[in-house]
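I have placed the structure first, in the form of structure tokens, so that the comments after it can refer back to it.
In this view, the complex is presented without one of its protein chains, the others remaining in place.
By letter and in written order, the chains are A and B; residue numbering begins at 1 in each of them.
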Amino acid sequence: MKKKPFIHPYIPNSAPAIREAMLRRIGVRDVEALFVEIPERLRFRGTMKLPAPIVSEYELRRHVEQILGKNRTCREYLNFRGAGCWQHYVPAVVDEVVNRSEFLTAYCGASYSDLGKYQTRFEFYSQMGELLNMDVVTEPIYDWGTAAGYAIRMAARMTGRNEVLLPRVIDPERLSVIKNLCQPPTMASHIAVRHMDCDRQTGCLDLEDLKAKISSKTAAVYVENPSYLGLIEDQGDEIGNIAHEKGALFIVGVDPISLGVLKPPADYGADIACGDVQPLGTHMQCGGSLSGFMAFRDEEIYVAECPLMMYSIVETENEGEFAFAEVLAERTSYGLRDKGKDWVGTASGLWTIGAAVYLALMGPQGMREVGEVIIQKCHYAMHLLSELKGVKIVFSGSPFKEFVVNFDESGRSVSDINKALLEHGIFGGKDITQEFPAYGQSAMYCVTEIHTKEDIQRLVSALKEVLP
Amino acid sequence: MKRKKLGLIVTPIAGIGGRVGLKGSDGPEILKRALELGAVPESPRRAVEALRRLEPARESIEVVTYPDEMGESEARECGFAPTVIGRVRARETTAEDTESAAREMMRFGVALIVFAGGDGTARNIYNAVGDRWPALGIPAGVKIHSAVYATSPANAGELALKYLRQAGSIPLRDAEVMDIDERAFRENRVSAELYGYLKVPYERNRVQSAKAGSATGDAVAMDEIACDVINKMEDDTLYVIGPGTTTQAIMEKLEFQGTLLGVDVIQGKRSIGSDVNESQLLKFAEDRRARIIVTIIGGQGYIFGRGNQQISARVIKKVGKENIMVVATENKLLTLFGKDLLVDTGDPEIDDMLSGYVRVTTGLHRSIVCKVTR
Partner (left out) sequence: MKDLKLRRYHAPVWSEPVIMTMGQKGERGIRVPGVDEEIANRVGQARSLIPDGMRRKEQPRLPELSQPHVLRHYLRLSQQTLGMETGIDISEGTCTMKYSPKVNEQIARSPQVLEVHPLQDEETIQGILEIVYRFDQLLQEISGMDGFSFQPGGGSHATYTNACVFRKYHDLRGELEQRREIITTVFSHPCNAATAATAGFDVITLMPDENGYPDLEALKAVVSERTAGLMMTNPEDTGIYNPRIDEFVRTVHDAGGLCFYDQANANGILGIARAREAGFDACHFNLHKTFSSPHGCEGPACGAYGVRGELTALLPVPVVTFDGEKYHLDDHRSRSIGKIRSFLGNLQCVVKAYAWTMSMGAEGLVQVAETSVLNNNYLEKMLLEIKGVTKPYAEGKTRLDQVRYSLEKLKNETGIGTVEVQRRMVDFGIQSYWMSHHPWIVPEPFTPEPCETYSKEDCEYWAAVIRQACEEAYANPDTIVNAPHHQTVARMRSIEDVDDPEKWAMTWRAFQRKSKHHKSDGSRQR
């Protein structure tokens, strides 16, 4: 049965003559013979109803680009949305490096053949270590939520306890990821999630509520800094003390782009730090550049309990020359374990590369400057918005790059306002009304270094028009 | 640079019978018969194979050994200039020589004792050093039941080299030394006792874990297994804990003094019997529900019949197949390379009953399904 040959540029051996030669060498008549181990009843004998192939590259490109052309971008629109994926500037050199074929296509090559990849990663860990003031940084995993969930599971294993305290004000998406990792209540190794309230005024953690809820069953206290709603948590020391007094671990989720100006969590007692690499030199890509890192002190128990990959620098036989190898630390055992180990897999390696380049370009001064610029612009926007009729700033605490505004007095819903802003070419702040009904018709605005004064003023003008 | 000391003991008689169709080689008559049949002592050749793997590090290793074919000639053949200690009394070396050699090497302060031989040799080494000194076997006997041997002479050499070079970081595992009744063996009856445990360097491959996380070491695995077992224990059930290090870990987790080589009984997390025999077990199982927890003993994969004969066919029959739990670390299972687990209770009916598939608990909430045959 001779099929018409399907020659494709991506398939070198599609030419019939070559296939014939190979079949002869193998000693079979046709390719069908190579599938002999699949019983007939399991064979798919139909034809998959797929669209006819677009074999020419030109037409393929037009086809896909035409569909993608229906997207609007944050270049055409002014974007004030953040909430887990933020718009920051991506230096040209970062793009140049992450698009290098070698980095783009490398996978599990070993230490020698892919040395550059390992060294770049090590430089990422090293630079992050400086930002976080911690000596061990892991290879990141899918996103912040997963990293936080893993940190929580680590804490549960390390302490032998089954409860964790999280802020009530937390990204619902991140919370869902964490809860899945903590398992439903019916499962034996379930970790119970309890929520700590936030101070209604400041937006920061309510320490009294923390004290009320922490117990000898608490494995960890997890807070985020800045918080989900953008506020800089200034009670880090106390939270850490309260946690440690009860023998719980103190886990802090941070925004790495803030660490040029904000104190690293290690300096206020955090045992484990986690967060997303995304702000460090990645394009938003509709949420496709998330990357959750974890870091902690260089102590055996942490290294042993951490499921993520870690690499150590190793000397070679040439003096002063280094290579990098995976740390396969044995797990140690602590107490009665009822939680098994976690998994690790292909996750977000390319962003590790990009972030290493980003941090190298920025240097200490750049990281300080970007943090300062962001916070100033954010506060500027907050001031201007607070002056609008019908707009209230919800929290008195100090934001870093995101702040919450309330529109109750304006009589318009956030949904309406955002629809109207869209017509002005603006993506208004994230509507958090459904997430946190207690704050009424509220939206979270994100302002970063990419917003100019004119951008912010444009937002203000648009809101003036939109609000009655 | 300070050289590392490696103790080497070769028992040239080991393995001599296998080639010519005799089993084992203990005893002068068998030896004589074997030599008559043209047997060539296997151990020296295997020892040389192992030593070859150490040749690259010749400069940094001091081989400490006994005279002539008990190690000296093999070492010289590989280009070493060994430190020869001890004396052999006769041309034909005996078990006493092996034991003396091991004791003297311990005193000499070698980092590791490698020995080429079979089950008999393992017992001799154990008699001399117990679990106080690291040792590693170069396989050279016939069928070996003890688990103290590397998988091949080459691997023994490699592992010894690694251990000498990286002394802190190669862990030691407890490996069974089995006492095989050689005479019974030649009459096609196998009678094996668990003799003791030697501390043996751990043969571990660096596994690629880029996509799946790291493998678990034995100490942790045993701890996880113990946790898993204890979590499931019921107060009204009697637990018969068989010999072995993995089962011993359960006793330790419950903070009991367990008998490594014997059978213990607990209930309601209390210890009610220590190093018990068959009749005691039968009495215990008389009036209440009982469960048996056993592990793999020895290098051949036996779960019943080698080293735990106290848990006899009668006991198993009384307790019932559904109440038998098998525990073992994944690493132990992998040393069997996919071969079946074995049972030999002496009662074919019970052996048949036990045959089939068994879930072996290998960790917390983890088990591997293995085939059991006679």
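As a working rule, a residue touches a chain if its C-beta (ideal position, glycine included) is under 8 Å from a C-beta of that chain, and two chains touch if they have at least 3 such contacts.
The structure displayed is predicted, hence computed values, not measured ones.
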| item | value |
| --- | --- |
| Sole contact to the chain not displayed, among A:I214, A:M310, A:I417 or A:L459 | A:M310 |
| Residue among A:H63, A:K389 or A:K464 touching the omitted chain | A:H63 |
| Touching the absent chain when the full complex is considered, from A:R161, A:R174 or A:R412 | A:R174 |
| Which residue of A:L205, A:L229, A:L249 or A:M284 touches the chain not shown here | A:M284 |
| Touching the absent chain when the full complex is considered, from B:S152, B:T237 or B:T259 | B:S152 |
| Chain not shown: contacting residue from A:L23, A:V193, A:I393 or A:V460 | A:L23 |
| Touch list for subunit B against the chain that is not drawn | 52-53, 56, 152, 154, 157-158, 165-166, 168-170, 205-213, 215, 330, 334, 337-338, 356-357, 359, 362, 365-371 |
